[in-house]
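Okay, structure first, notes after.
Only a single protein chain was left out; the remaining protein chains are all shown in position.
The block that comes next holds chain A.
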Amino acid sequence: MTTTPYGRETLALHAGQSPDPTHGSRAAPIHFTTSYVFPDADRAAELFNLERPGHVYSRISNPTNAVLEERVAALEDGVGAVACASGQAALHLAIATLMGAGGHIVASRSLYGGSHNLLGYTLPRFGIATTFVDPRDPDAWRAAVRPETRLFFGESLGNPGLDVLDIPSVSAIAHEHRVPLLVDATLVSPCLQRPLELGADLVMHSATKFLGGHGVAVGGVVVDGGRFDWEASGLFPTLTEPYDGFHGMDFAEESPVTAFLLRTRREGLRDFGACLSPMNAFQLLQGLETLPLRMRAHVDNARAVVAHLDGHAVVERVSYPGLESHPDHDLAARLLPFGCGSILSFELKGGRPAGRAFIEALKLFSHLANVGDAKSLVIHPASTTHFRMSAADLAASGIGEGTVRLSVGLESAGDLIADLDRGLHAVAKLLKE
């Protein structure tokens, strides 16, 4: 990365923050304030009118949040970022900035369930339609484009099969149609992949996961790569025509490389209000400081776990892009050279009863619906998140009755393997009965 002379470990610790000039505080202070005193009436008007940079009200910007935004933007090599209340808020904010009723999205069908709900069920109620496509099929992306398409969307690593999104190819198709590609990079973090360098235009994270890493704070962030030419596209009047709701601003004329962020903050945060608490921003910053170290350790532990599970007597198959058996193994080697993260799934012999027996035998892995915590997590979709679904419906979603998903944490690898062995022994016992 030539943008800055600093490496990612340095940026993770320092980007976006100077020591507090008033008190010399080394850590980023928590600016727990809703609002900011204007020195005089003139200055107030100038701040509102963007004649001067600064903070007006914490729904729109906050100094602690700004450190987080700048740090994530630096790590992703973007031009800036907007922090939000959650990853879902970040996704909604990006979409709502780019389109209104009548808009259309082409999205990978391998998405986090929450994103699938937003695109498939909720946004249609507001007139925004989505066509879901097989992310591995370039023709499907191309065929799904309509005149009203305004966005391509996929995940770096898809859910639940950990499909690797071919960002260079999908972004090229998006650009053929003059629309941007937004990538949800939650499962990889900027330490394993920088989607903007691969051709994506926008990146979002559920910062709740690896960016924070501690599992104590919900938050989200959307990063703008600044490369998409909104004026040349001609498809985005929200960015290229005067907006009566904010000083008649034509955002792309105002700033060609930060137009998206301008509208996201000045309209999206202002009106939808899904802002991040500065306390959460502070907690997420504490996590970010160790992100490069943690991601290396996550990947090392995941590889150890995969090696143990792959070929085990009660395991049908393991799905992890780092394995040669994974259909995207070659693509992963190209796009995820530092590792494929620490989320993996595997299929137990014995179906739903085996899944239940496995989960109940574990002592170290926490049974819950989250990923990306420093602590190892496990879930058996067929008995929890997807328990109402038939075997056929599960199969259509790429989930087997014995599928178990792991989020491998930072514990000692030997302890994790010993814990998994408890579950595997329970399954073996069940299969014998």
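The rule is short, and it goes like this: a contact is a pair of C-beta atoms (placed from the backbone, for glycine too) under 8 Å apart; a residue touches a chain by one contact, two chains touch by 3 or more; residues count from 1.
Operating definition for what follows: contacts and distances are computed from a predicted model.
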Chain not present in the shown complex, as UniProt names it (candidates "Peptidoglycan-associated lipoprotein", "Xanthine dehydrogenase family protein subunit M", "Alpha/beta hydrolase" or "Two-component response regulator"): "Alpha/beta hydrolase"
Candidates A:R178, A:R227 or A:H425 - the one touching the absent chain: A:R227
Given A:A44, A:V145 or A:V257, the one touching the chain that is not displayed: A:V257
Interface with the unshown chain - residue positions in chain A: 2-6, 10-11, 14-18, 46, 49-55, 61-63, 65-67, 69-71, 73-74, 77-83, 225-227, 229, 231, 247-249, 253-258, 261, 265
